[in-house]
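If you scroll down you'll find the structure; I have some questions about it.
All protein chains of the complex are present and in place, except for one that has been dropped.
This part shows chain A:
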Amino acid sequence: MANLLYRQNVISVSDLTTEQLELLLDTALKLKASPRDDLLAGKLIGSCFFEPSTRTRLSFETAVQRLGGKVIGFSDGANTSAKKGETLADTARIISSYTDAIIQRHPKDGAARITAEFSSVPVINAGDGTNQHPSQTLLDLVTIYETQGRLNQLKIAMCGDLKYGRTVHSLCQALKRWGCEFAFVSPPSLAMPEYITEELDEAGCRHQVFSSLEEAAQWADILYMTRVQRERFDEQEFAKIQGKFNLNAAMLAGAKPNLRVLHPLPRVDEIHPDVDATPYAYYFEQATNGVYARMAMLSLVLNEEV
């Protein structure tokens, strides 16, 4: 397959064609099966984290180093010229003149697209505000494919904070291409936003709301858990929902053998540790896949052939 990502930016899941997503997925699985340490040899990557995100940053920087590349950058925007008032546009012009690609995390929505407009080298979005985090979506897709052997026609249940959860929004936007069916479990005030359900309708993907996590666990091939943040509720309100969106091993009785529980991590109490020992738990493997997903992104944008 021709490399449809060579010299391209990776900004948003909605920009990526199905062919590009499939290429990323294949490459990630290929690199997991047969690691390569030469694909970024001689390349210098800018790791520009304008806000702290240790897990994502370390995962990207691990990916660069495992591919034989070198990293420069920063892990907190407070120590950069942005603090002096430099625009992102100027920062992009400068850093792209030093490096072969930029990995960027930024607190503002749309920051990655602006950087890409002013950068002379490919930009990979490592999260822009509440908007996109395509490498998280890719690692989710890799994990779903790895555990189910396919992406098409799967039953995907999503639970927790579906309103503000960037990961579940992007995952819906990606999986709708393969005709998956969706079920949502959340407090009413944190329900999946209408613009996402409208996109699913337009793509012809069925979706429903379940009132209990047990019901979702029995229906699903993938149960994607996210954290309901206490600070989004007042105390009285939180008391009403407390525990209702937390998964434990007993709730998985009657689940299909192929069910896998995923979570973008870190978890707090939404997945009880007794789930870890069940055959359904797959969230730690999912996090490991993050490195391979990011290796695939970097090696494809910087090599004509992988």
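What we mean here is this: contacts are C-beta pairs under 8 Å (C-beta built on N, C-alpha and C of every residue); 3 or more make two chains touch, one makes a residue touch a chain; residues count from 1.
Heads up, the rule we're going with is that contacts and distances are computed from a predicted model.
Comparing "Hydrogenase expression protein HypE", "Tripartite tricarboxylate transporter permease", "Cytochrome c oxidase subunit 1" or "Aspartate carbamoyltransferase regulatory chain" against the UniProt entry of the hidden chain yields the protein name "Aspartate carbamoyltransferase regulatory chain".
Per the touch definition above, the residue from A:E198, A:E237 or A:D274 contacting the chain not shown is A:E198. The chain not shown here is touched by just one of A:E117, A:E237 or A:D274, and that residue is A:E117.
Where chain A meets the omitted chain, the residues involved are 12, 14, 87-89, 106-111, 113-114, 117, 128-132, 195, 198.
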